[in-house]
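Below you will find the structure I want to go over with you.
Missing here is one protein chain; the remaining ones are kept as they sit in the complex.
Every chain is named by a letter (A and B) in the order it is written, and numbering of its residues begins at 1.
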Amino acid sequence: MSTAVRTQTPRTPGRGETPILSLVDITKKFPGVIALNKVSFDVRAGEVHALLGENGAGKSTLMKVLAGKHKPNGGQILLEGEEKVFDTPKRAKKSGIVLIHQEQSLVPEMSVAENIFLGSLPKKWGNWVDWKTLHRESTEILDRLKCSFSSKDMVSDLSIAKKQMVEIARALVFTPKIVVFDEPTASLTDHEKPVLYDIINTLREQGVGIVYISHRMDEIFHLSQRISVLRDGEYNGTVNTADTNEDEVTKLMIGRSLELDHASKPKDFGENMLELRGLSVDGVFEDVSFNVRKGEIVGMYGLVGAGRSEVAETIFGLRKPCSGEILLDGHVAQLRSSHDAVAEGIALVPEDRKDQGLILGMNCRDNMTLAGLQSVSWRGFMKTAAEKRVYDKYQQAMKIKTPSWRQKVGNLSGGNQQKIVIGKWLHTHPKLLILDEPTRGIDVGSKAEIHALIKELANTGYAVLVISSEMPEVLGVSNRIIAMYDGRVTAEFDGDAVSEDVLVQAITGQPVTGQSGTGSTAGHPAA
Amino acid sequence: MIDMKRFMSGGAAIQPIWIFVIAITVFFSVMSDYFLSVGNLTNILVQTSTIGLIALGMTYVMINGNIDLSVGATLGLAASLSVGLQDHGLVVAVLAAITAGVVLGALNGLLVWKTGVNAFIVTLGAMIGVRGLIFVYTEEQSFYASNFAFSDFGASAIGPIPVLAIIFLACTLVMHLVLKKTGHGRNTFAVGGNPEAALDAGIRIGRNMMINFMIVGFFAALAGVLLATQMGASTPNLGRDYELWTITAVVLGGTKLTGGFGSITGTLGGVLAIGILRNGMNMMQVPAFYVLVILGVILISVLIIDQKINVKSSKGVQA
Partner (left out) sequence: MASAEHIKQGFMLSKTHKAGLLNFLSAQGILVFFLICMLAFSLFSEQFLSQSNIMTVVRQASIIGIIAVGVTVVIIGGNLDLSVGSMLSFATVLVVDLHDKIGPVGAILVMFALTLMLGAVNGFLVGFMRLNSLIVTLAMLSAIQGLVLIYSGGQNVDIANQSETWFSVFGQGYLLGIAVPVIIFALLAVIVQVVMSFTGYGRRIFAIGGNPVAAVYSGIRKNWCVFSTYLTSAFCVACAALVLGSRVMGSQNNVGQGYELLVLAGIILGGTSLLGGAGSIWKTVIGVLILGFIQNGLLLLGYPYYTQWLVTWVIIILAVWLDLANKRKRLLTRHS
């Protein structure tokens, strides 16, 4: 691990300011993965400390440790100099640590006010809710946040952005010491963002320490005083926002000397295997056009929510396109269901292994053959021996570590689970293989193996589409890279020649400088 | 679209079930002169009060995301106890009946809370077992009320309005207020709507569920006692299939099986819809069993419409 510039270590905070919160040497292990390796991080009262890192770098895990949702395997948490153990979320909350989730933790069929005071509704005459006090206090909080909606509105009627405001309002009920914002602007529109910034600044002025997690550089530079970077579960340095620039931070983030092995990438491409022509799904993505040739690996790069997975789902017949065409091997394909897609030779390794990829309660062999049952059955009856052969073949080829084929896949590590999903699709002998975040939450060793496997597959003639939000992955495997932002393809690059800065620009909505997109809809998204 | 969604799910000012209630009321009053008479309307209220009372409690349990299949059996047991124990005095008999209902509810609630097994299984067991209890207690005999005050109560009225109707309406009002205005009622929504958030907010989920099971047990028992006063008797098979009627009424009223959603006003509409259909069709000389078919069709239609609206507004994957 080559470490980048460490301008400042958190254990010796400079400038005479003592941190209100320090996380020291936090380690968190999950089965098969070290999610956090001796990570240290601190926040001062009245500052916005941005926490940066790629997906899977460990930001969310670190914050969950802080909020008492995960128990760390090592390290300590110091709040105002005192060591604390947060074994439940409630404990953390009581100590003044508030996490504002990406996922909504609201009760939909209740009013805004009730959600703000959930679990601690003001009462009178025993158990009757004191509505006057409730709405008065809620309105006060909402006014502080300059919210346009009433405390009496039903939460299920609010837009996602407004729901987020309710979550923030909830944080203000107890005077918090630390507020963690996890990608707060992901669901906000442009004119809602300044309101959020105001709130954050107000909180900051009141002496609250703020942790701000985001991918968007402009926001981070606009808001934060310091920036810390995590990479692969390790702490990778802290910089003062005033002393740095976007380039430097990007380097800290990507940092590692990328072992870009362009040589091992496939070189011989055939005809178009997949071609999208102006594919749109209303409200999800728009006018997406690109192609994937036989033997070629195309990377699709973009942030979470840019519409990448949805494009994949549409190709796989799980969503109905509103307009545009999908051409497979030169003919227009009518894909009404995933069954049609499989019949057409498409395979999708989905983003969410556990929810979409595997039947966790089933054993390894059965999961492996699930998508290609015909080829291991005779008149509907399973050929057990053939099934076993298929399993053995891919288990050996991919070095899947499991005690036996009888093992329930739920008990395997992430890497081995993912290999089972990939094996499931290789068994169907697809012509087009789509991998959505193929190495998310997987340890480094398995990652490399899967990358090698992807290249090998393309070399044997598969057309491969790899969707990822990890830059090294995209750069490491792709012949071409398609950048997506806000439901549109913003640019297309040569996978061997593109620079990292330009890629980051293309997926964060900044105008692409220097290298221009090659023959693609470089049109800028209209928010 | 959002408005339509709210409307269908009953959050808007007027719930769809009430439009249906009004429509069939208009229909039957055109078809039959007698339908809109005070006598008939109070009659409908009395007829529906049994299922109506249980449905009040069931609404709470279903908003919690649970279900109670044992209410019919609980009703039967309470009816038998209230008649069978009259030799020990009316008060003792009625108290014993109600206590039995609450205890059975508590048992169901405790099992659901402590084991985490889904309420469907737990209450299915209770449904079968409690029916067994009735048969053991009654030895398959029907009981007849020896105390005339008991059966007189079922037929008594204050002014033109029967006491049973008044009890039903009063309970409805109280349960509506409790659901809307008290901490317990609001927590009931939170537990069903987002259990994780409720837990995070420090709401005692298990306790909340158990109280709701006790509430539905109480109402099933109360309904049993009142039904027995109406008949002046109890039979061991009393209350069979009532769980199905009750669940149908509650679902018609817009309460969702998945929890977190529902209202007493909707449930009242659902109960009345069933009552009016039965009464009106009876008046038009339509055999009672057509009501069964119509109810089934309505229930499925409600489900389909509800789903169409939700799918359109969410644009999900065709999984």
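Throughout what follows, contacts are C-beta pairs under 8 Å (C-beta built on N, C-alpha and C of every residue); 3 or more make two chains touch, one makes a residue touch a chain.
Computed from a predicted structure; not experimentally measured.
Among the residues A:Thr18, A:Asn201, A:Asn245 or A:Gln374, only A:Gln374 touches the chain that is left out of the figure. Remark: the omitted chain is touched by one listed residue; of A:Arg216, A:Lys388 or A:Lys408 this is A:Lys408. Between the chain not shown and the residues B:Ile24, B:Leu56, B:Ala97 or B:Met127, the one that touches is B:Met127.
For subunit A, the list of residues touching the undisplayed chain reads 88, 316, 318, 337-339, 341-343, 348, 350, 355-362, 366, 369-371, 373-374, 377, 380-382, 408, 410, 424, 428. Although one chain is not displayed, its contacts with subunit B can still be listed: residues 65-67, 69, 111-122, 124-133, 135-136, 139-140, 195-196, 199, 205-206, 240-241, 244, 247-248, 251, 257-259, 287-297, 299-300, 303-304, 307, 319.
As a convention for this text, only the chains that are shown with their structure count from here on.
If you check the complex, the residues on subunit B that touch subunit A are 2, 6, 11, 181-184, 186-187, 189-190, 193-194, 196-198, 200-203, 260-261, 315, 317-319. Across the interface of their complex, subunit B is touched by residues 89-90, 93, 105-110, 114, 118-121, 123, 127-129, 131, 154, 156-157, 281-284, 313, 318-320, 337 of subunit A.
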